[in-house]
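Everything on this sheet refers to the single structure shown next.
Excluded from the complex is one protein chain; the other protein chains are retained at their positions.
A and B are the chain letters, set down in written order, and residue numbers restart from 1 in every chain.
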Amino acid sequence: MTPEHVLMSWLDPVLFAATALGTLAGIWIGAIPGLSVTMAVSILVSFTFAWPLEPALALMAGVFTGGVYGGSRSAILLNIPGGPAAIATALDGYPMAQRGEAGAAIGLTTLASFLGGLIGVAALALGAPAIAEVAILFAPRDYLLLAVLGLLLVGSLSGESLAKGLFAAGLGVTLGLVGLDPMTAEPRFTYGSVELLGGIPYIAAMIGFFGVAEALSQLRLPDAEPIRQRIGRIVPPCATLLRHLPLALRSSGIGVVIGALPGTGGDIAALMAYDHARRSTRAPAHPFGSGAEEGVIAPEAANNAAVGGAYVPMLTLGIPGDAVTAVLIGALFVHGLKPGPMLMIETPHLFWFTVGNLLLANLALLAFGLAGARAFARIAEVPRAVLVPLILVLCVVGTFAIRNSLTDVWWMLGFGITGYGLRLYGFQPGPIILGMILGPLMDASWRRTVIAAGDDVLAAAIEAAGSTISLILVAAIVLIVLRSFSRGKGPA
Amino acid sequence: MLTRRTLGALAAAALARPALAQPWPPRDLTGIIMWGAGGATDVVARALTPHVEAALGAKIVLQNRPGGVGAIATQAVHAAPADGLTLLYGAENPQLHKVLGLAQIDYADFFPVNVIARGVGVIVANTSKPWTSLKALVDDITANPGRVRMGATGPGGLPHVIGAMLNAVTPVRVIAVPFDGEGPGLTALQGGHVDFMPVGVAAAAEHIRAGRVKPIAVVNPEPVPTLPEVAPVTADFPGFARYLPWGPFYGVWVKRDTPAPVRARLVEAFRTGAANPAFVELMARNGNILMNISGDEADAFLKRWQSVTSWLLQEAGAARRSPEEFGIPRP
Partner (left out) sequence: MAERSVRPGERLLAVLLLAAAAVVVAEGWRLDGLASPSASGAFPLLAGAVMAGSAAAIALAPRFAADALPMLPARVAAVMALLVVFAAAMPLVGFHLAAFAFLAITIRVLRGHGTLRAALIAALAVGAVHVVFRLAFTVLLPEGTLWR
């Protein structure tokens, strides 16, 4: 171990400033729907082209850490997740803000993110090579099983009617499959449109179904005083923290593993942790979906733990753990390094530099997160007549920014108006987005599994029976389904 | 007063001005990258562009517009005005869009500002496999039909095309399992979920150097500098020779009817940028072969590539529409 490299970004004022500024910028970028961390980091690759490597990496690590956390801000205050990793946070964070507890919700998410981030860094520092070796053992069938595990969440997200939740999930899967089939290059649901060959970005659907539909639904309510926020206490009391600590730790564990898997990232980690919180919490103070503290802690701990997790295969094997680390690998390359399995052997200082850097970014997150919480919470007090138009413009420009497409803006508006209508009839947006995220993963993983077994489902099943990872995942699915049945709630 | 007529006259005057009377470019350029952030095309584009900006004296704003194996970006640049202000940063894919039935636009509709570099393929295998040569691999596939799995990246991708060459040169048929890209495919290869995979040297070099995957043969008539010890495919199977050299490539295009002075300005800026020593070194380190060609020379290269690959796919039964329909000549 080389402590001077761990401390490098702490002692060098330029690196320190780059990390801190990156984290602060990341929080804002993350909070704005449509501006993604991936986008920010790829712009930074060009921007920091002429810089030395370390400040460039420090800035990017800060943006990554802050950005994943920042998504929770808009999820809590506006019910618009700033990014896909914050979808689960909106489910209970927004109801908390509606109760006047936006400040407390931000405080909890900040601490949960910080803790998750620390555990992610710890896993990276202590177990990176071992975790990476396990991660690459996940076969396509295991990704399929993970997606099925994630899909069990439909039950929790459906609201009152499971039938409506299932319909919404099916619709989401369909929307996710629009475009060129990645395996056969056959166009699906494109009906001759070239624009549709690239599919419908699920961020556009997320902004439409959550952002626009929510903003319009707010106008439907009779004029009311904006909710006064109790912002006296941002940092939750010690007893609360201790009570939620086990859940935050388990969620962080989920985050590290899902983040380290090369085929999944923070979005799926957060959703799975939310599902876990729902199933494992007995008697929450507020029911899930109407502002349970557990419902914001679990996803936020998981998505920030997934940051450290995503660095694991990137730094040890040169394999990206998610979309952001894929861009980071490109950045290393542009800066004259050879990202790959030899990176850690030939330039071990880079590994320890990153560990120290991420640690610092998490501290910056804690400081900026808590410091800015009060001001942010005030956003929920802006009168609707001003806030709603502003949100709508942000939704439009955010969607346009995803890939400079006006067509995407029309899709987003269509989803928003449809979503408004569907809400009136008791449909929830959650399962649609869940279907869009998990559908393509399931489709591709299922087909890879079956193709590899010579188009023989039975042969694929026999192969799965010989794999420890697959058996564990199957056991988890069976257990969850059985337990929900025994509670008489129906599947999931 | 500004009437419609005066406005029209102003517009006409603006248009009538000789194209380069003023310094060109008049504003920032837009560069549309046809693959996502972090991909090989993206990395080449982002590494090259700062050098070009210096030569051009203007900024190029880069945007990723992935999707439809490049068809979306190609279509978008094709729809933009032919003023040279919208650049297409692409790879080889559009040259196959016609035969794969994806789109009617290919590089014949664009002017090659620069074909930057080309890559070479290498066949790699999981380290637990006994194969030491391509012949051993082919013998094993023949002896155990349906048991050996090849990693791929979808139709028209490098593994698919090299797989088609393998089918054409040897009698074997393999099971191709498509992944989302070369990176995910190499990951699956290391996890043992597929047994071998043809990939670009750029993607595999570091994994080979670390001993995590085993090189079987390079898809080139002779060994390549990055992997001097690896035998060429032609050593075991001389039949490959008629397709080679073959590989993916990266380049920059503008619409074909862009005014000649603008084309010349861009060609010059990109030629200077791609010759920057830092960039040259970057390409070499990554196992790419720098080309830095433009105009007629690039057109000839693109035509040959399209002809070889389209007919190969046609013979392998992988083309949806015959190259003949589009007047693509046989190699």
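The definition used in the following text is that a residue touches a chain if its C-beta (ideal position, glycine included) is under 8 Å from a C-beta of that chain, and two chains touch if they have at least 3 such contacts.
This is a predicted model, so every value here is computed, not measured.
**Q** Looking at the full complex, which residue from A:Met8, A:Ile32, A:Ile76 or A:Ala301 touches the chain that isn't shown here?
**A** With A:Met8, A:Ile32, A:Ile76 or A:Ala301 as choices, the missing chain is touched by A:Ile32.
**Q** Could you tell me which of A:Leu115, A:Val450 or A:Ile480 touches the chain that is not displayed?
**A** A:Val450
**Q** Quick one: which of B:Gln63, B:Asn167, B:Asn276 or B:Ser307 touches the chain that's been left out?
**A** Going through B:Gln63, B:Asn167, B:Asn276 or B:Ser307 one by one, B:Gln63 is the residue touching the chain not shown.
**Q** Tell me which residue among A:Leu7, A:Leu21, A:Val397 or A:Val481 touches the hidden chain in the full complex.
**A** Checking the options A:Leu7, A:Leu21, A:Val397 or A:Val481, the one contacting the hidden chain is A:Val397.
**Q** At which residues does subunit B meet the chain that is not included here?
**A** Given the touch definition above, subunit B has residues 30, 61-63 touching the missing chain.
**Q** Which residues does subunit A use to touch the chain missing from this display?
**A** 32, 35, 39-40, 43, 160-161, 163-164, 166-167, 169-171, 173-174, 177, 181, 183-184, 186, 188-189, 212, 216, 219-222, 383-386, 388-390, 392-394, 396-397, 400-401, 404, 406, 409-410, 413, 416-417, 420, 424-426, 435, 439, 442-443, 446-447, 450-451, 455, 457
Methods note: only the chains that are shown with their structure count from here on.
**Q** Give every residue of subunit B touching subunit A within the complex, in rising order.
**A** Touching subunit A from subunit B are residues 36-39, 42-43, 46-47, 49-50, 62-69, 71-72, 75, 100, 102-103, 146, 149, 154-156, 175-180, 183-184, 186-188, 190-194, 205-207, 209-210, 212, 282, 285-286.
**Q** Show me the residue ranges of subunit A that touch subunit B in the complex, using the header's touch definition.
**A** Residues 38-39, 41-42, 45-46, 49-50, 136-140, 179-180, 182-185, 187, 194-195, 197-199, 262-263, 313, 317-320, 323, 326-330, 333-334, 336, 338-343, 345, 403-405, 444, 448, 451-452, 454.
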